[in-house]
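Take a look at the structure set out below.
Apart from one protein chain that is not included, each protein chain of the complex appears where it belongs.
Chain nomenclature is as follows: A and B, assigned in order of appearance, with residue numbering initiated at 1 for each chain independently.
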Amino acid sequence: MDIILQQLVNGLSLGSVYGLIAIGYTMVYGIIGMINFAHGDVYMVSAYVTAIAIALLSFFGIESFPVVILGTLIFTIFVTGVYGWVIERVAYRPLRGSSRLSILISAIGMSLILQNYVQISQGAKQQGVPTLLSGAIRFDVGDGFVQLTYMKLFILCASFIGMGVLTYIIQKTKLGRMCRATQQDPKMASILGIDTDKIISTVFVIGATMAALAGVLVTLDYGGFDFYVGFIIGIKAFTAAVLGGIGSLPGAMLGGIILGLSEALFAGLISSDYKDVFSFSLLVIILIFRPSGLLGKPEVEKV
Amino acid sequence: MSNAVIRKTLVSLAVAGSVTLAHADVVIGVAGPHTGAYAAFGAQLWNGASAAAKAINDAGGIDGEMIKLVKADDACEPKQAVSVANRLVDSDEAVAVVGHFCSSSSIPASNIYEEAGVLQVTPASTNPGYTDRGLPNVFRVCGRDDQQGDVAASYIVDTLGAKNVAVIHDKGTYGKGLADAMKSTLNAYGVKEVLYEGLTRGEKDFNALVTKIRSVDADVVYFGGLHSEAGPFVRQLREQGSKAVFISGDGIVSEEFVSVAGSPKYVDGVLMTFGADPTSYAAGKEVVNQFRADGIEPEGYVMYSYAAMQVVAEALKQADLDPIKAADWLHGHKVETVMGTKSFDEKGDLLVSDYVMYEWDDKGKYSMLDM
């Protein structure tokens, strides 16, 4: 019993991270219909920026946890957001109107560039950040116990707050309305006076900031990272986005949590050898039988 | 930055040129990852081998013939290993090779050396498959993964007296080979592992696996893999409140292990098998001092590479520079090296393995355990 509960805790925290990264995929897909293949690598960049921010702060002698975490979050989100904007400007905007294939290939190229640029500048070694917050809450369940570290608790809270803020922006603000309008009909939106190029850029920035939030949280929790971390987690997050219905914001979060939970349960109860085979098979099966995902709207083919 | 690259290219061109000019000499390849993710290890191989070659040349060479070294880069990719092996035996006409570093490079390359009748001595490839295929020309001056597994298994059974052992590996050539070797010795001792699973390299979340380890009440976790996964893994193990002893192999011998784990307190008490400190041999004192005087720390595989070069030179000397005869000679004779006297069995493995147990402390350093 305690084991199942612990696996649920594991799955929930992993899933909320998947969800945060999935938002970047789902928003970009919703607005310009492309898979931003480089998004996982934006997350990877944010992990490096997190470590650099912490190193800088400790260099200036700042040690208190709230200040460090706040400073790191602001710095990382800002830098990663600029990355999102620059990537869109350099690799995707010149291709607006080209075939989807060209944009996707450009995105794959961007992903290779980011990985290798980080590898060359930072070296191919493993990196880590010092533990800032340790300790855990322990619940006794029957004979065993369930352990929830403060860091996991922090991840859960921070990602739900991040989600909440984003939902508010999209649903209630003027910017959100413009985003939704562009998503529904870019041509009409531009006729109505919305600068669609600007909105698309904004969406990339929002996606990157969510990836940065995930990057900070995950890096603080797991400690280690390298230039290759973006690939696996990017694919998993994309799976989550598809699972929830690509283009749908709550879908991304739901998909992330379902994927995280099912991975944890699969690895815990069946085999961790075939865990990734399971996730990829899940992706393939969903795309075959329900291409629009759990909460997505079916795609209508237009001539 | 580009300036440095151009200079490097010019230097390497000059090196290549000097090699082709001096064709009468004994050409020996130093093959390893000189670029890419494992370039640091390639540099260790090169430092050790070139220092040894210089010492031998200063002492008159091999029967008066000077050793010329050729750097061969495989980037630890099997595909490139085959390509550079062909270049070494064909264009460079090497008679012997010190290398490669990764087992997955040494194995495919050894086929090419065997066909060309070239002697191969690896300072670092520990996979049993390298020598187990019965090739006559392959040797190694390092241990084998199964020897390492033996040491770990006997420690687990005899010293720790553990009953519930979880065996985890990273599905890589090295990691899985190590875990399997440990497991089979463990089973031979009559202890059956309670869990045997793989994790994915490149991932950082092993919480599900850790919970599973908790569910089987493991008191020892044996991990075959590298520090990149061992760090987060041991941290998550501790964070979930498991007190199981964590044991691994020489794949975690790196200071990065501590930084990846997030804090020295997580690696406190972690055990690992590793060759007895290569700088501790009496025969190598002078060489170690010489390295330090030259500003090179003889860490990792530097001394192994030095010893490999000595083995190659001695065998070639005894066999009048015929590499096939040299390989025959090595199977029945002892060679004095900076890491003590080395002798080989019929497969080309060392007769005596030098693996011992090390322990990490709460400062993030490791030291040899008395056994």
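Heads up, the rule we're going with is that contacts are C-beta pairs under 8 Å (C-beta built on N, C-alpha and C of every residue); 3 or more make two chains touch, one makes a residue touch a chain.
Assume contacts and distances are computed from a predicted model.
The subunit not displayed here is recorded in UniProt as "Amino acid/amide ABC transporter membrane protein 2 (HAAT family)", chosen from "Amino acid/amide ABC transporter membrane protein 2 (HAAT family)", "Urease accessory protein UreF", "Phosphate transport system permease protein PstA" or "Cation:proton antiporter".
When the missing chain is restored to the complex, the residue among A:Leu153, A:Ile169, A:Ile194 or A:Leu287 that touches it is A:Leu287. For the chain missing from the display, the contacting residue among A:Asn10, A:Ser106 or A:Ser248 is A:Ser106, taking the whole complex into account.
Within subunit B, the residues in touch with the undisplayed chain are 1, 5, 8-9, 12, 35-36, 73, 75, 77-79, 82-83, 86-87, 89-91, 104, 107-108, 111-112, 115-116, 127, 129, 133, 171-173, 175-177, 198, 255-256, 259. Of the residues in subunit A, those that touch the hidden partner chain are 29, 33-35, 45, 48-49, 51-56, 58-59, 78-79, 82-83, 86, 90-91, 94-95, 97-106, 108-118, 120-123, 127-130, 231, 235, 238, 242, 273-274, 276-277, 280-281, 283-284, 287-288, 291, 301, 303.
Keep this in mind: only the chains that are shown with their structure count from here on.
Contact residues on subunit B toward subunit A in their complex (touch as defined above): 36-40, 171, 197-200, 202-205, 207-209, 211-212, 214-215, 227-228, 231-232, 235-236, 239-241, 254, 256, 258-263, 265-266.
Looking at the complex, you find that subunit A touches subunit B at residues 3, 6-7, 10-11, 13-14, 119, 124-131, 134, 136, 138, 144-145, 147, 149, 151, 218, 222-226, 228-229, 231-233, 263-265, 267-268, 271-273, 275-276.
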